[in-house]
Structure formats: structure tokens, C-alpha cells
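Of the protein chains in this complex, all but one are displayed in their positions.
Here the chain labels run A, B and C in written order, and each chain numbers its own residues starting at 1.
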């Protein structure tokens, strides 16, 4: 008999991200949500995923619970295969050893270009200033498959990003290669709080692949700042499972620092 | 009352080299004779010299006796300040931290250009082939003061080297800078089995500074393939001291592997 | 001091390799001399107004926070900060009127620094983390630039002095960044000796690159150890003494951040920092934690306290590998 599960938008994005990883592959982990995605994924789905952090931790096995503010501390460099530095970390990705990368975004455009630098005004005098690239530009440039995690708010999906911090497919097919970026790389999926997008082989434009169980695809895309392509068949995304939620809430982030967010629910 | 000291040409070159080092400076040590120069110098004259080897040993304190064939083994990396690799070793020299470098040579020309690659014929089909640069090209390019050690045989001093393996002053004043080599670097001294040469500030040409006690400067230069400049005052080089010889023969190289050579003598 | 260059509207610090090499030859000593001194002495001797400053690692992990506070205490002016993980340093240095330009990196969080950028009180350039690390490597390797296959196609190219050139071998476009030779580098380490030999346990951003590439290097160390220690275990040496100008003994020097295997992050204090929004809050924070105390020791005594430090040390339970 059907029941309703309740979760936050963040929990849903984290669960989706964790399900996208492949076991025995490498994963370049960005700051914040991707850290939790890596932990959940490794615990539940991809025990042999190799995490890599830009500050030189190769293959750590993070200690639980996740300690907020930890970036380079013992908790998320624990039991690494190797401890190096930033230039070596980006050597691994630049020479092709990083299969997946994951990044958050303020804005994303139809080609998966990311803005994480500013909103409104000009670069010199923005209305709102944010962190900027960090190592995001390298991750999006080097990794074979970049996964973008972004809250599903229409204003975040724009025809053109105000500042191109980290490269998606730039202006379309062939543009990355023309710019000199490594061939065969680019955004792979966009994980949102309502849906999952991919990119069309031919046009490199964002394509709706699936929506959270119970949501209407047209509702999901209607307030986006651009019209994404629609897959022939729009799949249904299972809401966070009991096991995913238990791990997130009890073992990974009991302080609810990273998994907090807007309440959502779905009937299963 | 005067007495005669006997020594080999190699012992004399090693002793001269050791006397040229400055304490509290860095010394990029090449293969063979420079290794022994470094050890003798550190024991006798410059206890705080910092040796650096191209294979990444920074500041080792070599173990005696010198073991032939040792390059990168425990004996000449013992008690280093730091163990790294080749790219880091050449970073130290390229960024200006290496005061002295020392290299052997097959041929040297008036500008201190070194050939250590081949003699006779062409590069593709030489009459006699030797080791080539190894790291010598980097040492001669990066270090502030390069000391060349070469047996005093006329045929080794040529107007033009058959192959320019490691750069001296190339074609004369300003040529190194014009070529893009680090400014203010270049050959500093040429240590031979009979004499000591420097380089004229203005013309950058090899200049006789001193000869072994008892030798006639004109005899020393007459069979050289080019006529070096002569310093206003030609100094006298003291033959190897008893202490230098004792250290070399009893402590550093008792097997006489490196210090062997042609017998010489001088009256003191 | 490294020169300021312009590419169009973009200012960037750059020093031709030969100029840096001449400084290393003439002004850096290779003699093993005792360099132990107070933070006050080190910062007044080796940090000048207008300097370009870099540090390793971050606000939350092994950052040279006690040295940053000393810079603020001495009210240095017009600093240009090369900042990778700058979560608080940039905000504090800007709020204190010390920093006027920042090369990032990852520009912190908390709204204060963002607001300062919006108001034009500090100028920011986008080199990205990888770009800054590569600039430092170029500075350490004595080359004027290094190539990389990122930055390309992004707007960071327009707000940094990175360029695109044709690879001499394939003709394909590749990005290049100019060498960076900072005026001064702050590096907080686990162990140092009085001459400046130093060990960092765990990962680092670009500790050796920065030490080699910088005109002046100030170390702050949790622990001062016997120089012989380093020669017994050369693989563990992060920085050899002849790159270093000053050594400051600074237990809890990374506070409120964490020092791996020594003490944990003080989240309460970090929250207080992250909560700074207004100028009043910033000045109040600076007064309490910097201006009103004579030095790091007094700060620890009055603002942190022995009990808190004991707690933070006790929380650092993961020590495996940090040796």
C-alpha cells in the first residue's frame, strides 16, 4: 500500500548524484554537496569509487559523520592511497585519469556552462558576488563526465550565463575542442531538486531525462529560463530511499548541516 | 728546507676544485670528480656547503669512503636535508638557488663552451662517442658560477668545440642572454692538471690566472689549441697539501678509483 | 617587490625570471642561521605595504591564521593577496583595510567579502585554483609561464592575464599563465627547526612551490624540533632551511581552523566569522581578536582559553599517516 516519504530538496539531489556514479571509477569531488554525494555513493552503491580532492588527497575513505567545514582535514583525507598537492591533483585530471567530476552552480545555460562567480551588474561591480571557480574550472575542463548539481529554480536556468566560470559545451558542438579543451569531455548530467537532465549527442543542448516520481515534466520545465529538449521517454526518478535517508540523516550528516533544505515529499 | 711532494694530476685538480668553493653556498655536483671535490671541500674548507645532486638529493653529507659507481645510493644521499626528484632538483637551479656547479669536459673552447658528447666525424657517425650532457647542460645553464674540470692536454683546448653540449659564453659577451639563458650566469673557472683559468669580464674569453708552483706560464699555454688571455699577474697554485692528499688517499678514495692519474710532483 | 603589469584593463603581478633569480642570488642566504623570532618581528621585517602575499593551506585547515592576524595588527596597507581557499583571510584583510587586491581562487563565504567586492572596496581577479597553483609552479621552476588545458573558453580568461597561444608542436590552442613570484609567503607547518627546515604532514596546496618562488618566506610552526630530525628522514622534509627567512613558534597558529592530527576546527568561532555582515560586526571582531590583544599568545589566553584548546586537541583523534 502506497505511503508518502518526506525529504529535503538537498537530500533528493544528493541521492540522485550518488546513483549516477559508477563503481571502480574515479570521481573528482568538489566542495560541499559533492563531498556528501561521494560518501553516500561509496557507502551504498560504489564501494570502489576512487575519490580525488583538488588539495591532493587521492582515494580517501571519508570518516563519518561528515564534519562541516572540513576540506583537507583528516576526516576527508582519511586512509587515502596517496597524499600529494594541488598541481599533482590536477595532473591526474589533466592527463585523463578522472572519470567523473561534480560541481554546484549558481546558473547553468542550455550547453551546461556554469556560472559560480557573480549575479547582476558587471564583473567589476556585481550585485551579488560568490566564490567563483575555485578548482571548478579545472574539474569541468579535465574530467570525462561532469555532473552539475543545482537547485531547481527557474531563474537559475538561463539562456546565457552572466559569467562563464566553468565550461560546459560553450556555444555548442565542437566548441570545447575548438577552444582547446580536452576532447570528449563535457557536462554529463544536471541533477536538480526536481529532475535529471542530460545533453543531446548532436546539439549538446540540455535534455530532460527524468523527473521526480509524481511530477509533471511540463510543470518541471515551464518556469526554466530556456526550454530544454525532452527525451523521447521521460523516466521517473525514485525519491530518496529509506536507506539513503537513514544514512544521510543518521550516519553522514546528523547535524543536518549539508542535507537541510526545502521540504518535499513523494508517494511510493 | 724544500721538499718534493708527489701526487697525480687528478689529485691536483680535485684539490684545486675544493679550494674554489665558498662556505655556506650551494653546489650542484656532477658525476665523478666533482663528487670527490665536494667531499674534500666539505671536509677541509667549506663545512657548510650545500651539495645538490640532479637525482634529487638536497644537502647530503656523503659517507666515506667514496664508493665508486655510487650515484644516488645511500653513500652520497646520506643525511640529506630533503629527498626529491629530478624535476625538483632542476627547479632549485633554474630559480637561482644554485651558486656553484662543476662539470668535466672532453673539449673546451675560449668561451668556456663544453663538449662532452663526441670527438671526430659527425654527430650521426662520430669517431668516438661519449656520455653527452646528462644533466650537464642544465647545470651549465642554471648555476651562477660553473667550474669546468679538464685534464691539461693541448688538444682538449680548441678554438671551437665539435659539439656544444653545455653552454659557456657561447660566441662572446651577451650571447647567453641573447639565447635566453639566465642572465649573469656562465663559466667561472677552468681547473686543469696544470693551471687555473678564469674568464675576462669584457671579452668573456678564457684567461690564465695561475699555474702550478714551478711551472712556466708560457709552457703551460703553448700547446693549447687557442691562446688564452694572460692575467696581469699569474699566481702560483700550491700543490696538493699533505692534508688534502691524506684525506683523498686514506679517507675519501682509498681504492684510488677516482684519484688515480698521471704522476706529478712539485717542490715546496 | 614584484612588478605590476597590465594586459588591457587587467593588472597582474609578474617578475621576469632573471629579476627573481638575481634576488635569490643577492638577498637569500644559503647559510644555516637561527631564524626563530616573534610574529611581530617576522611580519615587520618581511612584510611591507604593497606586498603580494600568498599562504598555504586554507582558513579551515592549516592556515597561517596567527600571522594573518599579526599583519592586521600591524595595519599593513595595499596588500595583494594570492588566495586559493580564502574563506576568512580575504574578508579580514579587506575589513582591516590591509588588502586592496585579491587573486582567486575560491572567494570565501559569508557575505562580508562578497559585499566588499560589490562595493568596489577590493579588486578581484579570477585565476582559478589550478591557475594559481600553476603560476606558483612556474615561479618555482624559473620559467616565465606554464601551459595548461583549462581556463580555455571561460570568462576567467578575460579577468586574469591568462592567454591562449598555439602549441608549438600541434598548433592547437593552449592556455598559458605567467609565473608568480610573491613578495612573501606564509606557511604554517607541523614541525620546523630554528633554521627553517620544515615538515607538513598531510596534503598541501603548493607549500614547496610557494617557498621556492617567494622573495620572503615566513614559517609558523606548531612545534620546534631538533635540526637533526630532518636529516634522519629526508623524505619527510617539505621545505629546506635555505628557502626560509623567519620561523615563528605558533602553537594553535591555525586557529580557528584545524591543524591535522593536532587540533580540530573551532566551529563556534568559525560561525562567528561567517556571520559577519556589517562593517560594525567586522570592526568589533577585529578589535576583540586582533587590536585588543598584544599577540597570538594573548589572543589564545584571553579569547580562546586553555579549556577550549584542550577540547580542540582532544577532538583531533585521527593521527594515522600524520607523521
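Going forward, a residue touches a chain if its C-beta (ideal position, glycine included) is under 8 Å from a C-beta of that chain, and two chains touch if they have at least 3 such contacts.
What you see is a predicted model, and the numbers here were worked out from it, not measured in a lab.
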Visible partners of the omitted chain are A, B, C
Which of B:112, B:167, B:198 or B:239 touches the missing chain? It is B:167
Where A:20, A:33, A:94 or A:266 are the choices, the one touching the absent chain is A:94
Filtering A:15, A:58 or A:266 for touch with the omitted chain leaves A:58
Missing-chain contact, candidates C:4, C:165 or C:314, resolves to C:165
Those residues of chain A that touch the unshown chain are 24-26, 48, 50, 57-59, 61, 77, 79-83, 87-88, 90-97, 99, 142, 144, 182-184
Absent-chain interface residues of chain B come out as 31, 53-57, 63, 67-75, 77-80, 83-87, 90, 94, 117, 121, 123-138, 141-142, 163-167, 170, 175-176, 178-182
In the full complex, chain C touches the hidden chain through residues 5, 14, 16-17, 141-149, 161, 163, 165, 167-170, 172, 174, 176, 178-179, 201-202, 232-236, 320-321, 323
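Simple rule for what comes next: only the chains that are shown with their structure count from here on.
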Among line, ring, star, complete and other, the chain contact graph is line
So the chain most remote from chain A by C-alpha centre is B
Distance in whole angstrom between the CA centres of chain A and chain C is 29
Dist(centroid_CA(chain B), centroid_CA(chain C)) in Å evaluates to 40
Touching at least 2 other chains, the residues of chain B are none
Check: chain C positions touching at least 2 other chains come out as 208
